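Excluded from the complex is one protein chain; the other protein chains are retained at their positions.
Chain naming follows the written order as A, B, C and D, and within any one chain the residues start at number 1.
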Amino acid sequence: MPITAVYPEPVLRRVEVTAPRAAVQVAARPADIKIATEHVSISYGDKVAVRDVSLTVQDRSILALIGPSGSGKSTFLRCFNRMNDLIPGASVKGEVCLDGENVMEADVSVVELRRRVGMVFQRPNPFPMSIYENVAYGPRRRGLNDRRKLNDLVETSLKRAALWDEVKDDLRRKSGLALSGGQQQRLCIARVLATDPEVILMDEPASALDPVSTLRIEELMRELREAYTIVIVTHNMQQAARVSDVTAFFTMADDRAGYLVEVGPTGQIFTRPSEQLTEDYISGRFG
Amino acid sequence: MPITAVYPEPVLRRVEVTAPRAAVQVAARPADIKIATEHVSISYGDKVAVRDVSLTVQDRSILALIGPSGSGKSTFLRCFNRMNDLIPGASVKGEVCLDGENVMEADVSVVELRRRVGMVFQRPNPFPMSIYENVAYGPRRRGLNDRRKLNDLVETSLKRAALWDEVKDDLRRKSGLALSGGQQQRLCIARVLATDPEVILMDEPASALDPVSTLRIEELMRELREAYTIVIVTHNMQQAARVSDVTAFFTMADDRAGYLVEVGPTGQIFTRPSEQLTEDYISGRFG
Amino acid sequence: MTANAGSIGRSSGAKPSLKGKASRGSILADRAATVVLWGTGALVLLILGSIILHFAMAAWGVVSLSFILDNPSQTTLGGIMPVLWNSIYMLALTMLIAVPVGLLGGIYMAEYAGDNIVTGAIRFAEESISSVPSIVVGLFGLILFVDDFHWGFTALAGALALTFFNLPLMTRLSEQALRAVPQDERSASLALGATKWQTIRHVVVPLAIPGLITGVILTAGRVFGEAAVLLFTAGIGTPPHYNFMNLDITNPTSPWSPFRPATTLSVYIYKLNSEGLGAFKNQIVDGSAAILISMVLIFNLGARFVGRVLSRKLTAS
Amino acid sequence: MASLTSAYPTSKLRAKPGLLERLDLPRRVVFVAAASMIIVVAMLMIFIVWQGTQLFVKDGYSLGAIFDAKWDPLADTPEFGILPFILGTIVVTAGALLISTPLSVGVALFLSEVAPKWAKSIVQPALEIFVGIPSVVWGWLGITVLVPFLADTFNGPIVISLPIVGTIFSMPGFLTGFSWLAGSLVLSIMVLPTITSVSYDAFRAVPQELRTGSLALGTTRWQMIRHILIPSALSGVLTAVVLGMTRAAGEALAVQMVIGNSPTLPEAITQPMTTLTSQITLDMGNTVFGEPWQDALWTMSLVLLVISITSVVLVRVINKRRMGS
Partner (left out) sequence: SSTGATPTAEPTDTPTPATPAAAMASVAASTAPVATPAPTTNCVTGTITTSGSTALQPLIQDAATAYAAECPGATITVNGGGSGTGLSQVLAGSVNIGESDVLANTKLATPDANSLVDHVVCRQGWIVVTNLDVTGVTNLTTQQNQDIWTGKDTNWNQVGGPDLPIVLIFRPASSGTRATFKKLVLNGMTEATGGTTLTLDTNGAVTTAITTTKGAVSVIGFSYYNDPTNKPLLNGLQLDGTDATIANVGSGTYKLAADGNLYTKGDATGLTAAFLQYMVGPEVQGTIIPKDSYGPISK
């Protein structure tokens, strides 16, 4: 997909966006919608953490969720692959559709869902096994045991995650934990890619990394966008501005329940937000 | 002390600074120097976390420490009241002078030091006792048991921390834990004030708070500056720009050891930093 | 300064030196408390040290290879081979049941248990057995296995009673080991589309192995020393000379058979103290106690060592 | 970018789970393993309750006759008052806790607040070894070392008198070392690791922020321990003491070996006494299944069971309190 270089007016002083992106139409053709949430509310026990969020994510685009700490970004992100199921007391209401299919329904196989919607976490969390085994983990659990196919898959995934060259020499000997933070995070991305997902969720994937690794991950995200739909949570507004097509701004009300203030093309959110709250936030008045 | 309203050119777009501040001279008269560090290096075991930092803090001013995660800001902050002593394996080299006295020396009473150099933490940490007892805790441990004096002190401290009006009705019945996050943080500040410190250290004091509480704390800091020397660590550059007189920018080298890139009047750091690294950081190129 | 700044502003007078002697009393109290707390730590070591020294001296000249490998004798020092064998045999028999059941139970409690009445009952049961006196468990074994089942005093009855007694501990320790595995690892696996059981089987259990082994060994130490449970279940007597070539486990004369009485080392100590005869009685008890303590030491050091080696193997490159 | 799907068989989001998946065998298996504990406890309770109530049901004794001071199984109409044994268990346990609690809490504080890493790495394994030392070994140490020591050292009456006030305290000396004190001492060492490790956990559970919060205010470490740590961990320490108490009350062999087993309440800590467990070990083997005497022993076991279940409930109540506040 050729990238049309229509870059909005610089958002913050001296922001140099490495790969300028097209402003994306939010109201897209329905066929292009990869994920849609409708009136999603999530609570932990009695406490509402996310209230009534409806938004859509285009296929092969990057949506960034920004907002102050505690506004429910991570909680909301986890509803896409139903990771909230794992949290005792968490309950999700509303609809979350993947390709038009509501994933919240009881007869949906979460295992299958999570294969199609991969996830990368804030802290790189490779398994304490060799690099090879880390990447082969998902495929193996899917029943892929053919040596050759596995080798191919591991190689492709590591290449896609831009890690192959750095690790190819001791793939099987080196533990995933012996890598640097940035490499570990790319390994985690490779591990997700190996299960052949359609959507990748990333919860502050670079916040534990150094500047160089961060740039690397951002670059990688832009590359992956060609083939995957990505939803990323970030605290770093510059990062959101740099990598995403669409930005959703969350904040929380007095009762501390998070809600969606506005969502729109990244350029627009950072230059002409329609809400005062958004403006206050991105201008650094709070947060 | 009259505040000269010479406020530097706005630093980031749309930043509305509530209380414009005077640009502070870094090279001040020695008599005004409250804290001075010389060649401070701090390591955890073999790992160097902070390398060779020398800076000075003026009396009754606010110094902000900014920098990416892991650059050693918190570690450095903790050397002012020797809280690093409590971390097994942490070792501090160099000199840290409070009013010209080196606090690192063996015969310094850390108890006395910490009374003069108070500290407020990232997560509000009130003790599990009544509001009154929380504030009276420090004075009591100093041997103050006179009912009347204690009552006065608790009231003054809570007033200074701008919490009195909200809590005065059930000072003795309500637990400190029953307050909201922002109130808890102000309670922690009141608790520190009650021990009559000269310096107050704050490690991301507002990062766990909602926007309104954050603004409140910032306002409070500006008030406290009239009587106290404050050192604050913050991730929020806008916050640093809003509240501090002087900003110090930390980053880390390849070996992940944190060091001081530059320190200077806040206005200058945010508009005309002398180092490319600082410029990259505050412009959001990384971090 | 603002209006509500109050009267006790920051003291502006001469500041006390940091090296001043402000609050001498509290500093002295702190020093005293530190000394006392160090003292308690030292006392524990002192007690343990003197116990070990006591048995080391008492066992000097008693414990030898032949003491460990010979049959008991009334006229000479003899050995403790059969009772030592029984201890090891009972340990193995007990662990054979307790380890798998405890591990699986631990998996349930750590990974599946919700907050419902059954789980509550399991927890209550777990806590209850842990606090039931061992003698009560022994008596329970006596009625159920020995008398009602007509097994008589048998190794099996003892091992089952021991299993009952130690199952909660084993379950608790496995649960702890499994819970110690960071949630991240589970999330990572589940987010990759692994099923819950796959996650447990391929990620959680392997990561918990050091903790699990430690749990097994600590339980083993407790099983090894237990006597009160066995007095009434596995029997208290002088074991015959065993013929280890007899591998027929259904034959009660075989030392491999669970259907025979099995006096263990700790029961033997109790027996010698109660009704022992012969010139060497006290030496034999001292020697046996020394061996028991050494085994406990070995179990502990072993647990630590194995745990460390395994976790290094699992985490390092 | 090429899809990787070729590597995998196709599967649908809503694919009907296979029979195996629906059965979820692993879950069932681990559940059964965990639930087996309920069965064990239920059996244990049923048996002990059944046996323990035979004295009332079959032998026709009243509850009042049991909770009486007179124990005379050899009388023409045997009397089975188990009160002396219950009281004995209480006093010997109390003695043990009195000795052990300060020491254990001290060690726990030492480990959690004071000890540097190296000291911790010595003391902690030492405590584990304490746990591992079997009770017969403690008993053996008791009769070979402690009992003769007590008898030799304090064989005269123990009298403390002040110049003017006169005698302020006097106590008969040890006739023999077999005594309340010997029992309590042995028990106190046996419960030391239990109380220590549970209180240690309680101290560790106090958030680090409270410690640093206090120290940053310029308090000494001891002030922090005394005013923040101990109040915060109090319920945990209480739990530890209750667990120690249960263990002490249920300990059989070691106590029986050193306590003298005299079926009367002692007048001083230098005198012999008896407990529920020691009476059970003493008489169980000599009595015959089904005779009232043995039924009375089972009733004592039932009392022990009740004590331990009560303590479990007590611990739960304490912990619920803690969660609540």
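The rule we apply is simple: a residue touches a chain if its C-beta (ideal position, glycine included) is under 8 Å from a C-beta of that chain, and two chains touch if they have at least 3 such contacts.
Note that this is a predicted model, so its numbers are computed, not measured.
Peer 1: Quick one: which of D:Trp50, D:Phe67 or D:Phe289 touches the chain that's been left out?
Peer 2: D:Phe289
Peer 1: Would you mind spotting which of C:Gly102, C:Pro261 or C:Gly307 touches the chain that isn't drawn?
Peer 2: Going through C:Gly102, C:Pro261 or C:Gly307 one by one, C:Pro261 is the residue touching the chain not shown.
Peer 1: Residues on chain D that touch the omitted chain in the whole complex?
Peer 2: On the chain D side, contact with the omitted chain comes from 73-74, 143, 147-148, 151, 155, 172, 175-178, 256-257, 260-264, 266-268, 271-272, 274, 281-291, 293-294.
Peer 1: Please output the residues of chain C touching the missing chain, sorted low to high.
Peer 2: Residue positions of chain C that touch the missing chain: 146-147, 150-153, 232, 235-240, 251-253, 260-261, 271-279, 281.
Note that in this section only the chains that are shown with their structure count from here on.
Peer 1: Averaged over CA atoms, how far is the centre of chain B from the centre of chain D? Could you give it in whole Å?
Peer 2: 49
Peer 1: For chain A and chain D, what's the span in angstrom between their mean Cα positions?
Peer 2: So the centre of chain A lies 52 Å away from the centre of chain D.
Peer 1: Chain C: which residues touch two or more other chains?
Peer 2: In chain C, the residues touching two or more other chains are 26-27, 195.
Peer 1: Hey, what residues on chain B touch two or more of the other chains?
Peer 2: Only 111-113, 116, 141-142 qualify.
Peer 1: Would you mind writing out the residues of chain A in touch with chain D in their complex?
Peer 2: 98, 101, 103, 105, 107-109, 112-113, 115-116, 139, 142-144, 149, 152-153, 156-157, 160, 193-194, 196, 224, 226-227
Peer 1: Quick one: which bits of chain D touch chain B in the complex? Just the residue numbers, please.
Peer 2: Residues in contact with chain B: 116-117, 207, 209-220, 223, 227-228, 231-232, 325.
Peer 1: Chain A touches which residues of chain B in the complex?
Peer 2: On the chain B side, the touching residues are 12-16, 68-70, 207-208, 210-212, 214-215, 236-239, 241, 251-252, 256, 279-280, 282-287.
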